[in-house]
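Of the protein chains in this complex, all but one are displayed in their positions.
A and B label the chains in the order they appear, each numbered from 1.
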Amino acid sequence: MTRLLLHRLGGLLTTLFLSSVVIFGSLYLAPGSPENVIFGSRTPSAAARAAVRHRLHLDQPLPVRYWDWLTGVLHGDLGTSMVTGQPVADRVGSGLGTTLLLVLMTMVLVVLIGLAMGLTAALLPGRVDGAVNAATSVSVTVPSFVASALLISLFAVKLGWFPASGLGQGFGGKVDGLVLPAVALAILSCGFLARVTRNAVRDQLEREHVQTALVRGLPRRTVLRSHVLRNALPPIVTAVGLLTAGTFASTLVVESAFAVPGIGQLTIQSVAQKDFPVVQAVALLLVAAFVVCNAASDLIQAVVDPRLREAGSTS
Amino acid sequence: MNRTKKLWQRANTTLGRSGMLAGGFLLVVLLAAVLAPLVAPADPNQSSLLDSYAGPSGAHLLGADGIGRDLLSRLIFGARTSLLGPALVVGVSLLLGIPLALLASWYGGWVDGVIARVFDLVYALPGLLLAVLTVALFGPGLTPAVVALSIAYIPFLARIVRAAARQQRVSPYVDALAVQGFGVLRITVRHILRNIVPVVVGQAAIAFGYALLDLASLSYLGLAVQAPTPDWGVMVSDSDALLKGYWLQVLAPGVLIVLTVLALTVVGARISGEKPPGYLRRRRPAGAALKDRAENDRTPVGAAA
């Protein structure tokens, strides 16, 4: 178990390091120098350009700049926004809480609804299973921005139950404003999780060890809980990990659709403004979230299924 | 005549009822895209402020948008950009992915290992994020978005091809061919690739659907296809229409996206040989056995009682 943990942690750090190199390197290899963002359409004097380049450390070789940036990141200094002049850490920090809350709300919905639908379909073969299957077939093809448009036109514009964009005051207002974005994010994932759950539970129901448990006279609920559901967990956990990671990526779209001031919207804004230090930071953050989710699901699986505990057996 | 009939029968058996329905829908969308200038009732970019948010009528079959452009024509022309992007993505990733996958499956060992590691790394970056970063570098447009997504989709398709090719690689007929002195290239292309065509085509159709979703999301964000060009993703981003309650202008392209992707998944799953889900198969004739008390015993946990 410890070995697996170290193994996973090593893989996680390697991936993060490599992606940080890719992200940092590619942004500075972009056509058009970063300082042009500051000058806009003006043509600066050579001296002014040199001064700005020096301030942004652009006159130093790339590896040195990468090293400075990396040590800065490790000390919590993510650099300075080229557009607003604020520290990047402040901008990212103010949106991070909102995005985490949004992802949390989404995943609560996904797990509750997806599991319920999947279980119902698995345990009630025939008509119910067919209905759930049809519903999930459609829901896994609904992209979050179409769902957003649908929810806004129905619940915000027509019924006026929730705000169409932005967040209200206080925690309550925040949650209120995040309900529709969370639902928009959850629709596709619910369908996906329901399908995975249904297939995993179906598979376990047909296993011989479930028959053993039944023939020992155990109550149905016990058999369901301790044998069927418990053993069906690994694929479900993997799916939840993947979906959480995917939800972080989808916040780019949904936060823009609902004008939610999270890091997804910040990314899109910064991309439009070519604010490279901010793009770097949020991109790395999203990759980190993605990688951590996947590693976490691997570890949870190993807890559930002892056969996966030998290090490396899952990779 | 006879050949058409045969082709029809073959399609029917491969695709089944739902697959034929989905395939028919895709065909209609594809024809609309290709023949857009012929079938569209109006110029998709012809605006007329008098027709702002006009309802469905003889002049505008589905109505018009905020600046009076014909909605149906925009939907028809939108099919062009909406289908072209994903077609390019799937094409490029297959072109790069298949050789890599065949290389990995033929040689195995460290070649396979290195390719797998690189795929893992690309997999660690969500496709959407990769595309957003690329746009940050090169500015918004369909080309950077397609390039980024093509790279992101290579591991997805290549892994499937590798697994299918590996299965062929280890089957005896390949060794038999090798013993007969056929070259690696010939065996791989003429035999292995040919045998895995259904899986590749099926999965490519599914990947096409995902790429369509991703590209439409990017266009929605204003990062891929740019505004006046008619595109389904761009059309959904019309927040003015949305907030004023003109839902048809926003949801019609959205529904088209969902239906197209749904049809692609159904057709893709059928072609690659996945069994249709139970509810689509012919129902079992009502048997007395169902009512028998012993019926539920094998899967009693599955019963409602």
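Note that a contact is a pair of C-beta atoms (placed from the backbone, for glycine too) under 8 Å apart; a residue touches a chain by one contact, two chains touch by 3 or more.
To be clear about the criterion, contacts and distances are computed from a predicted model.
As stated in its UniProt record, the chain not included in the shown complex is "ABC transporter ATP-binding protein", which appears among "Carbon-monoxide dehydrogenase large subunit", "Cytochrome c oxidase subunit 3", "Acetolactate synthase small subunit" or "ABC transporter ATP-binding protein". Taking the complete complex into account, A:V304 is the one of A:A48, A:A259, A:A288 or A:V304 that touches the chain left out. Contact with the chain that does not appear here is found for just one residue of A:R8, A:R91, A:H227 or A:K274, A:H227. When you scan A:L4, A:I23, A:M117 or A:A213 for touch with the missing chain, the hit is A:A213.
Contact between chain A and the unshown chain involves residues 207-209, 211-219, 222, 226-227, 230-231, 304-307.
In this text, only the chains that are shown with their structure count from here on.
For this pair, chain A with chain B, the centres built from the Cα atoms lie 23 Å apart. Those residues of chain B that touch chain A in the complex are listed here as 120-121, 124-129, 132-133, 135-138, 140, 209, 213, 216-217, 220-223, 233, 236-237, 242-245, 247, 250-251, 254-255, 257-258, 261-262, 265-266, 277-279, 298-304.
Looking at the complex, you find that chain A touches chain B at residues 15, 18-19, 23, 26-27, 29-31, 122-125, 127, 129-131, 133-134, 137-138, 140-146, 149-150, 152-153, 157-158, 164, 205-206, 210-211, 214, 220, 223-224, 228, 245-246, 248-250, 252-253, 256-257, 267-268, 270-272, 274, 276, 279, 283, 286-287, 290-291, 294.
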